[in-house]
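The structure that follows is given in the form of structure tokens.
The complex appears here minus one protein chain, its other protein chains still in place.
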Amino acid sequence: MIAGAWICLLAPLAGALAITLAGRRISRRTAGWISTLTTFAAFGGALVAFVGLRATDSADREQLSTAYTWLAAGDFEVGFQILLDPLSSVMMLIVSGVGGLIVWYSMGYMHGDDEERRYFAYMSIFVFAMLLLVEAGNFLLLLVGWGLVGLASYLLIGFWHKRPEAVAAAKKAFVMNAIGDATFALACVLLIWETGTLEFFGVFEGVGSMSSTTVNLVALGLLGGAVAKSAQIPLHTWLPDAMEGPTPVSALIHAATMVTAGVYLLVRASPIFEAAPDIQHLAAILGAVTLLVAGLVALVQWDIKRVIAYSTMSQIGYMFMAAGIGAYGYAIFHLMTHAFFKALLFMSAGVVIHHLDGEQDIRKMGGLKGVMPRTHIAFLVGTLALVGIPPFAGFWSKDGIISSALATGGALGWSLYVAGLVGALLTGAYAFRLYYTVFRGESAGTEASHAHEAKGEGPLSMLVPVGILTVLATIGGLVVIPGVWEPFLHWIDETAESLVEPTVVQDYGTSAIAVGLGLIGLYLARRAFFTNRQLVTNPGAWRVFEHKLYFDELYDALFYRPVVAIATALRRNVEEPIIERSLDEIGAGTIQVGGEVARVQSGLLRTYTVAIAFAVCVLVIVFVAVR
Amino acid sequence: MDGPGVGWYLIVAAILFGVGALGVMLRRSPLIVLLSLEIMLNAANLTLIAFARQRGDLDGQIFALSVVAVAAAEVAIGLGLIVAMARRRLVLDVDRASELRG
Partner (left out) sequence: MGNVLVWVIWFLGAGGCLASGIAVVSVTNPFYSALALIGNLASLAVLYLLLAAEFLAAAQVLVYAGAVMVMFLFVVAYLGGRTDAPWAGEPAMLRTAAVVAAAALLVEVVVVLGLAWGDSLQEPAEVSDSFGSPAEIGELFLTDHLLAFEITSIVLLVAAIGGVVLGTTPEKEESA
């Protein structure tokens, strides 16, 4: 069983190494197959581990396996260890399962690209890194996986490195993630300082004896990392730009897995957060704010991928909200269903983009329902799941979160509750706006210019994964039917016990309201579409939303400009005159001194002899004196 | 031994050495410089032999004999150099031969 976990971790790494070392000796399709098959092998391993874990006693379900001691400094030791417990087993399944489907999909999407092999190597590295993150048995290894997924994200966003926008977006993502990495690392330092270990169990036991300031600082550091990785406000500006990467990358990294790493951290480190309730509530508040802001911005975007990106940001806001109030089970549940329908949405969007030869502007799309019927169904299912219409997956998870907010009560609970409901309305609006604009109505003319009718919707490698995800997005939510059957929640409870549990009445009541709001959103979008208007008509609001609430401009003025100004000033006033010139001066000075000294060498024999005579005089005195 | 003590010889040798040093430092013809050098060598020889007599040790005389041999060799080379300079029609002036300058 634990062997399954190791295979799950190491298979993608083996794949990446194989592709890298084989270089040009294998064909591009072979690289794709290696990557896909190793990822599915990882899924196999995860499945074995999961089944094995279910078969063991509930008390035994935390299996720590150490390969070797990785770092030893004095009393402090860190091992290369993986932890197999309910939480990590679920994450492993999601990452390797959805990851495998997406890698398979990319075989069709990236077909014909010059650097396909590099792409698949990167994808395998990413899957390995993400699995390392979720399987890590201590904070240090988690941080390693954390950093590696950031690296893989950078490599994949900037995959088409000849495009300056892609390179800029990759840098932006990496730098913002680095901020989170830094706070995370500082939190780890504090943990070592206070508890002397970074293993999960050791840390969680030591939490009780830490002072409240320390625990708050640690929690804040971890939250900083989570906020950066999951693109929550205020470290969210990198996610929309990350859409410069290929669509499968957006599906895998920026919908299903990497951005959910923050949520995983919040749940994994729940003992720390429970000891620092202020920070935990801060996480919930940040989630709620992001949820609303992202929903509003999504109402006015024209790029199909950006709408879905903001939707991701918004949904992760829901997950943060859940983790922030202690509804860990629902947080992870929503993580899973979101992985299904968001990947589905990205992938069907990818099919559309692929079909239209790279067109991403929805104003140029329309009427694709007739041309791409299967993709249309897939996209519709994804949208319905996103909005939370029963019986699709999102309904069960999202409403669980909102009703948990209701169950929390108090000022915090009520404000989160309202935010969640408003978010449902916004989700319905922007999601169906997207659906209608892309698939319904008349085509905007691009069809005529692309003679693609005969081409078909796309290759099998793209359609089959989409189909599988469609099925998952439909039935994936049925593992939690409140009041009837909640195996998923109980499973996660073994690792992180939920702090709140909504009653059945609360749950179904909230669901009714939320679904109602979602349908209102659908209606608003439909009406706007068929009357040829936009959802947001106020020009001022439009401008604010379109500029993403001016966050980019704010950061530019706050951070970028001053830093560049300081750097330029330092360069002009310190580097050039002092450091560079001083080097020149040293050189010139040496030459000058050398010139002075060289004048002793007059070339005149007789001067030399006189000098020798004088020297002899002196030496004689010295010899005699010393004797 | 009757006659002047060894000290007198040493004084003569010292004066001779000084005269030779003056010649090396003050004359400009390489030939004269070479001759002055010979005087200095001979002064040293005189000192060696005086001390050999003083101590009753023949090592000083052996040394002096080696000095004579080496001096002969050096003179041969020195004269060869001067002849070579003359053959190339260079001015035989020590002050002019200053190409090894810094």
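In this document, chain identifiers A and B correspond to the written order of the chains, with residue numbering beginning at 1 in each.
As a convention for this text, a contact is a pair of C-beta atoms (placed from the backbone, for glycine too) under 8 Å apart; a residue touches a chain by one contact, two chains touch by 3 or more.
These figures come from a predicted structure and were not determined experimentally.
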Hidden partner interface residues of subunit A, rising order: 606-607, 609-610, 613-614, 616-617, 620-621, 624, 627
For subunit B, the residues touching the chain missing from this view: 1-12, 14-23, 25-29, 31-32, 34-36, 38-39, 42, 45-46, 49-50, 52-56, 58-59, 61-62, 64-66, 68-77, 79-84, 86-88, 92-93, 95
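Convention: only the chains that are shown with their structure count from here on.
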Where subunit A and subunit B are represented by their mean Cα positions, the distance between them in whole Å: 92
Residue ranges of subunit B in contact with subunit A within the complex: 21, 24-26, 28, 33, 94-95, 97-102
Residue numbers on subunit A that touch subunit B, as the complex places them: 597-606, 609-610, 613
